[in-house]
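Only a single protein chain was left out; the remaining protein chains are all shown in position.
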Amino acid sequence: MTDITMELVKKKKGKALKKNIKNSMGEYIIEKFIFILGITSIAIIALIFLFLFRSGIQLFNDITLQEFLFGRYWFPISVNPQYGILPLVAGTLMVTLGAVFISVPLGIGSAIFIAEVAPPKTKTVLKVIIEFLSAIPSVVLGFLGIVFLSSWIRVTFHLSSGFTVLTGSILVSFMALPTIISISDDALNALPQEYHEASFALGATKWETILHVLVPAASSGIIAAVMLGVGRAIGETMTVMMVTGNAAQIPNSFLVSGRTMTATIAAEMGDTVRNGTHYHALFAVGIVLFLMTSIINFIADFALSHGKKEAR
Amino acid sequence: MNKKIEEGVVFSILSFITMIVVIPTLLIIGYILLKGIGTINWEFLTAMPRQGMRAGGIYPAIIGTLYLVIGTILFALPLGVGSGIYLTEYAKQGMLSRIIRLAILNLAGVPSVVYGLFGLGLFVLFLGFGSSILAGSLTLACLILPIVITASEEALKSVPISYREASLALGASKWQTIQNVVLPHAMPGILTGAILGIGRAAGETAPILLTVAAFFLPRLPKSLFDQVMALPYHLYIISTQVPNMPEEIKYGTALVLLGIVGLFYMIATSIRIKFKISNRA
């Protein structure tokens, strides 16, 4: 044996099988440190919850829960301020509903086309473009919404203003589309190749296979995709703030102005007095928003894990 | 034969639907490029804004976004990668890892403006950082954390078990194995996710609106506790709040913002293509 290998052997033999305190301390410290990093996400969720509640709950020193949840008027800076969240919830729901009507058929249709119909090269190009769509900052879409879409809507529908719920819905649908497309596409791609083969072997056409075999089999993934798209739409802030006109009213059609919860927070926070009623009211709106998106996310997660179980 | 015709019609409709998504995307990018490119020159990129932002450049907004992006990376990358390592290498399947996963999922769905509220409550006011680069970076870091964690986890999971076994069987410790075998192999995937997250952070407006962004601040920040201008917020301001804003400045700013965000995406996509990483971040 050479000297060097002797040295290595000695190093090991010296230790026998006993634990080396220095080494195992190092490992122990690293392990604990990584554990702390591992639970940051729980900490952050807990902190978000805590800080929203800490400020939001104080609203109810000044007004009642009923006034907040069922109040039909949001007039935070009038002489006789009112903090009814209904018009904001209605605004958010209308914009989201419109966005769902547009983005769900477009999204699922595109996902089917990309996953099952398009030739491989086209598929790659389409995926890159869809990814680019998700990269466009919402403020850029909002900017183009102001410049083009709103005037197009104003002219097309003979309105006095093009800043409507519909304008918001169209833009928001484009923000939700990448989510819906990529997750549905994943769900379709995750299906085993045998499904295609089995169906073709029975003499079904490609389209029949898609319609009767693939889409039903991927349905839980597609539902999750739609839910996450809805979550995206509810949470979208800048685009809607820039194009929906922001009138705090319960919209009675898609062609009038509306104001969402997100836009309210972003637009009004700058004008509030720290720890005033208005400030607390915006945090309370934040709580409602947080709860809504959480529920939607849980549904999406449930659909996904449910789908996985069924697939097994 | 009927079936064939039906299929042809349906597939044409599907391709048409896809075009409805794809063509506007290309038009948006193309149009901004076309209208904005004329504005981009050295002065626009490196001069202070003048005449109430109606002339001059957007230098402080570019620098502000740059600072925010760097700050976000510094916080989100170690936290996110560490979290990913915990989940793939250390955590046992059980209640805790289930809760962590739910937390990550939930974080990913929290609207960006709620992150803004949170940042305002915790960093700006409670911790007393004020409206500052520090508060803004921390807020954006929380926002992209789920993206970085998920990407790290996917990348770490894709490292073959056999590499870990080989290293451990050679008497390398767990951390040595992670450090020398697992992380290098997972690095392209982790980077892709991190860059996508950063692209997202660079384009966000609502969180920085509440935690850092200044309406108009024609000087550069001197410390972490200074406010800055930032590109997305600047674009919002000049397209909604400032009357008589020259068109070309708006398009120029939009192009610079789109360019920065697009650059991150292109880097991420090329890493992905080079290392053949699957398409999901």
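By written order: A and B. Residues from 1 in each chain.
Quick note on the criterion: a contact is a pair of C-beta atoms (placed from the backbone, for glycine too) under 8 Å apart; a residue touches a chain by one contact, two chains touch by 3 or more.
In this text, contacts and distances are computed from a predicted model.
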Its UniProt record identifies the chain omitted here, from "Thiolase domain-containing protein", "Phosphate ABC transporter ATP-binding protein, PhoT family", "AAA family ATPase" or "Transglutaminase-like domain-containing protein", as "Phosphate ABC transporter ATP-binding protein, PhoT family"
Checked against the full complex, the residue among B:158, B:173 or B:240 that touches the missing chain is B:173
Contact with the hidden chain, among B:162, B:223 or B:244, goes to B:162
Against the hidden chain, chain B presents residues 92-93, 160, 162-173, 176, 180-181, 185
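Note that only the chains that are shown with their structure count from here on.
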Distance between the CA centroids of chain A and chain B (whole Å) is 14
In the complex, chain A touches chain B at residues 23, 26-27, 30-31, 33-35, 37-42, 44-45, 47-48, 51-52, 54-55, 105-107, 109-110, 112-114, 117-118, 126-133, 135-144, 146, 174, 177, 181-182, 186, 205-208, 228, 231, 234-238, 242, 262, 265-266, 269-270, 274, 282-283, 286, 289-290, 293-294, 296-298, 300-301
Residue positions on chain B within touch of chain A in the complex are 3-4, 6-7, 10-11, 13-15, 17-18, 20-22, 24-26, 28-29, 31-32, 78-79, 82-83, 85-87, 89-91, 96, 99-100, 102-118, 120-122, 125-126, 142, 145-146, 149, 173-175, 199, 202-206, 209-210, 232-233, 235-236, 239-240, 250, 254, 257-258, 261-262, 264-265, 269, 279-280
